[in-house]
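This report refers to the structure that appears directly beneath it.
Every protein chain except one is present and positioned as in the full complex.
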Amino acid sequence: MIAESHSRAVVLRAFNVPLAIESAPVPEPGPGAVVAQVGLAGVCGTDVHLHHGQLPIPLPIILGHEGVGRVQRLGDGVATDFTGHSLREGDAIAWSSNIPCGHCHWCVVAGERTLCETRKVYGVNQRFDELPRLSGSWADAIYLQPGSAIFRLPDDVTPEQAIALGCAGPTAVHGVIDVTGITAGDTVVVQGSGPVGIASAMYAHLAGAARVILVGGPASRLDLAREIGVGDAHIDIFAFPDPAERVRLVLDATPGRRGADVVLECAGAPEAVAEGWEMARRGGSFLALGQYTDRGPTPLNPHLITRKQLRILGSWGFAEKHYLGHIQALPRLAARFDLSRLITRYPLEDANRALADMAAGRVMKPVLDVSRES
Amino acid sequence: MIAESHSRAVVLRAFNVPLAIESAPVPEPGPGAVVAQVGLAGVCGTDVHLHHGQLPIPLPIILGHEGVGRVQRLGDGVATDFTGHSLREGDAIAWSSNIPCGHCHWCVVAGERTLCETRKVYGVNQRFDELPRLSGSWADAIYLQPGSAIFRLPDDVTPEQAIALGCAGPTAVHGVIDVTGITAGDTVVVQGSGPVGIASAMYAHLAGAARVILVGGPASRLDLAREIGVGDAHIDIFAFPDPAERVRLVLDATPGRRGADVVLECAGAPEAVAEGWEMARRGGSFLALGQYTDRGPTPLNPHLITRKQLRILGSWGFAEKHYLGHIQALPRLAARFDLSRLITRYPLEDANRALADMAAGRVMKPVLDVSRES
Amino acid sequence: MIAESHSRAVVLRAFNVPLAIESAPVPEPGPGAVVAQVGLAGVCGTDVHLHHGQLPIPLPIILGHEGVGRVQRLGDGVATDFTGHSLREGDAIAWSSNIPCGHCHWCVVAGERTLCETRKVYGVNQRFDELPRLSGSWADAIYLQPGSAIFRLPDDVTPEQAIALGCAGPTAVHGVIDVTGITAGDTVVVQGSGPVGIASAMYAHLAGAARVILVGGPASRLDLAREIGVGDAHIDIFAFPDPAERVRLVLDATPGRRGADVVLECAGAPEAVAEGWEMARRGGSFLALGQYTDRGPTPLNPHLITRKQLRILGSWGFAEKHYLGHIQALPRLAARFDLSRLITRYPLEDANRALADMAAGRVMKPVLDVSRES
Partner (left out) sequence: MIAESHSRAVVLRAFNVPLAIESAPVPEPGPGAVVAQVGLAGVCGTDVHLHHGQLPIPLPIILGHEGVGRVQRLGDGVATDFTGHSLREGDAIAWSSNIPCGHCHWCVVAGERTLCETRKVYGVNQRFDELPRLSGSWADAIYLQPGSAIFRLPDDVTPEQAIALGCAGPTAVHGVIDVTGITAGDTVVVQGSGPVGIASAMYAHLAGAARVILVGGPASRLDLAREIGVGDAHIDIFAFPDPAERVRLVLDATPGRRGADVVLECAGAPEAVAEGWEMARRGGSFLALGQYTDRGPTPLNPHLITRKQLRILGSWGFAEKHYLGHIQALPRLAARFDLSRLITRYPLEDANRALADMAAGRVMKPVLDVSRES
């Protein structure tokens, strides 16, 4: 239970110093809005970058762009969730972290709401010192503004399962399913074994890949992946530090040594791209899903694009429809993989420790268990 | 074991009279050819049509366009299967029933080898009274001509599993995976619960459909589907004989009652098409996979195509690449569904009974167990 | 010049009786809105249907969903047109007739704003007895509500050229370019030689079709098409009343008598669909663009879909991005075709005569010259 009228909140006021818990009043939801009680809030690699000041954001903000919880109060006019299901107080819900403007070139003409330049993002660009203040999930309550895509959790999905992939879930739906389009029978390489890599590999499995080769590390992450059935083959980049050797291993594992039909880059390191291009077969596809931060140029051989007739794709974040896709896929994912094994719980007060563990890669997916300690 | 130099063969010499077993010498394979010992030979609905003279074919022919068996003798120059795997005498194999010409407009320009007008089809258009005579799988041996796509069975796939879907497997790869392209999370309706419907539903599952609704009958077929995990919901057309009622049930089972993302028509009855168009959502896809025989026009409302922005697709048979896709998917299918439950075995001498049971829909998939009785 | 504070307007108050000119005050534009002075207003086949009560609309309305004119007054916050060009009073503009809601499943998830069920349409579903009243183009002034997609005319495009295709222009962009996707080198059949057929044929030319075969009538329309360079071959349905004969003529005109790569149905008659399926080659595409009104089922042979592997598509209306596409293409179209030849001018008082001429097919494109007589 949260306090009747106040919510704790983990606030980022200055970069690179410990976060502190503050308090703010929980407002009544206006028309079209919803106030939710947060149950579990995810900690994401992006939160580490935000904390380090590596992205251009306003301060102060409440962190947290991933969350599941329960409806505490519905604003006027809110009777259903984003899919049309009825929505009532107490319902278990998740919500998309971002609200595109709906009016710009990208929203209306291009139909690429992920490219909207003025979209609101909870836990990233909504100021704590402006109403409604409670705009991040690292808090007892969050104020979901009108236009938020809210989803009642499917009956057979637990909050743990819903938070386990965090924003990596809808990000993978966008990149792996919508942009790249795995075809049943494909041989797929996934570069990277963090949350985005794991989510992408799961979606490759879900989409019927004949073989998923997971290239990542450290061993503990690959072991966890193996244990929950993610990946048919696993290549540890610490055991095989030579990229050429890894390319050779991948080719050995593909039909006719032709290379993979699809390579999903979820590593983030720029040098993974050159390696991935080598792993793809002629006519194959490569998705740059992990190059979120700008680390500058890396040597790449464009002759390969022409000679191999590569199809190289990029995908940035996600929009409502990708979150919807993830919600729709969750029952299948949950039935197939023990999603809850991915998460490690922390009380809200230990947000700094959760962030440090994420930064160090000590855990796969830290989750703030907001409801537990209150 | 087959006789050293002769093979029994079920020959179609005249329409609508019982088939008789004849004998023919087993030739040595010429360069590029392979002689295979047949293990299991599938009986397909098309065989019923062929027997009834409903398709324009030469006579006499050995029936049987579906088969698995073992390599008996390799012709000069044959060292590998279609995928490049080494091939040796005794290896368990399957083969594609058709050999496109490779030179015509459809093969070279359109890249649609299924549309090749001069392709050879085992069990359909290869005369028994012309060399190499043994060109159908309802026989102890089959002569696989140069250009045949031969596949060594994956290690973890049994001959029963490989024959269970028969030509419906690669047909579904072509129509469901390549032409239609199920996306993970889709709601899919399958019209028809015969082998093509079952195979299509399996591929819809494999490709990550969030929900597969199987509309078919009789109840025994739906029960079998249910038991092996095919379909999330099942609508019995005998229990619900009113198409409008079935459409209503489908809409009820789709998000927002908008209809299915994809409707796969595998029923063959022309009137299924109008029903399927009603079941598809606006912007949805409809695949005509079952309209193999020309039964003439049926009333269809073209306003729906415009108003609903439908995408209506057709797919005819399969070519080598679809058979390859099916072979690559078989380990996944076999791990997920008890494929062997689909088949009913008959000795070669009971080919007429098998054909009659297929025509009557008494069994899902009759298979001639060629090796058993010899 | 329009009267300072009042606008004439052609109002539909009852079906099937002559329209009368009424008057309404021209309001000041609110924030985000624009008041435009209408120059030319198109008369469309849909207006005939509306007048006959064949579509479910509210009454009374001002007719007119096609228009070009000049900015009379900009509301607060309007500084640019839909493309970002600066917008000033007196600028020559066109505007999209419809405003999708931007929030529903179709707008947000499906990205198909044409399917939005609550979109506002000028001249169709905006009541004359509710503010801002002036919501149709058959008037001196129109009140363009916030969210309208307004386009400053390209410098090298005259108002006559901009109105000449009317809503058929963006409708063709949607159906022919976006949905069907003509490829340079395609052989294209266009069924129908009304405005939608002419616009679709123009876009087929623009997209690089190697050959455009126009099937329509009466002869006067085909002659006009021929004179302005639309179509490489023309088949008059009155001279060749037998559909089988027309199919034969089309096959004769296609490479290898295989049929057309793409058939664009812009005829509206349900029976055109069966004919069009026959005209398409195996593996070809058919677009149902003209089936706007529901005339019920027609006999169609679904075997053709399977056997020929047809790709049958539907397209409904247009949204902002298609109107944008049309505006961007206009300079090319205008340079290539004498667009102004398509139109016949009428004063606003002669709206009833323009409507009658449209209904009778006596002219290609009636246009109300609003500014002329005032």
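Letters A, B and C mark the chains as written, and numbering starts fresh at 1 in each.
Rule of thumb we're sticking to: a contact is a pair of C-beta atoms (placed from the backbone, for glycine too) under 8 Å apart; a residue touches a chain by one contact, two chains touch by 3 or more.
Here the structure is a predicted model, which is why all the values come from computation and not from measurement.
Among the residues C:Pro58, C:Gly77, C:Gly181 or C:Pro241, only C:Gly181 touches the chain that is left out of the figure. For the chain left out of this panel, the touching residue among A:Ile93, A:Val189 or A:Leu310 is A:Leu310.
Within the whole complex, the absent chain has one touching residue among B:Arg13, B:His52, B:Arg88 or B:His103, and that is B:His103.
Of the candidate positions C:Ser23, C:Ser220 or C:Gln328, contact with the unshown chain belongs to C:Gln328. Contact with the chain that does not appear here is found for just one residue of A:Ser23, A:Thr118, A:Ser220 or A:Asn301, A:Asn301.
Even with one chain removed from view, chain B keeps its contact list with that chain: residues 84, 102-103, 105, 107-111, 113, 147, 149, 319-321, 324. In the full complex, chain A touches the hidden chain at residues 105-106, 110, 112, 114-115, 179, 256, 258, 265, 270, 273-274, 282-283, 288-316.
If you put the missing chain back, the residues of chain C touching it would be 83-84, 173, 177-178, 181-185, 203, 206-208, 210, 255-256, 325, 328-329, 331-332.
The definition used in the following text is that only the chains that are shown with their structure count from here on.
Centres computed as Cα averages put chain B at a distance of 45 Å from chain C. One finds 40 Å separating the Cα centroids of chain A and chain B.
Residues of chain A in contact with at least two other chains: 84.
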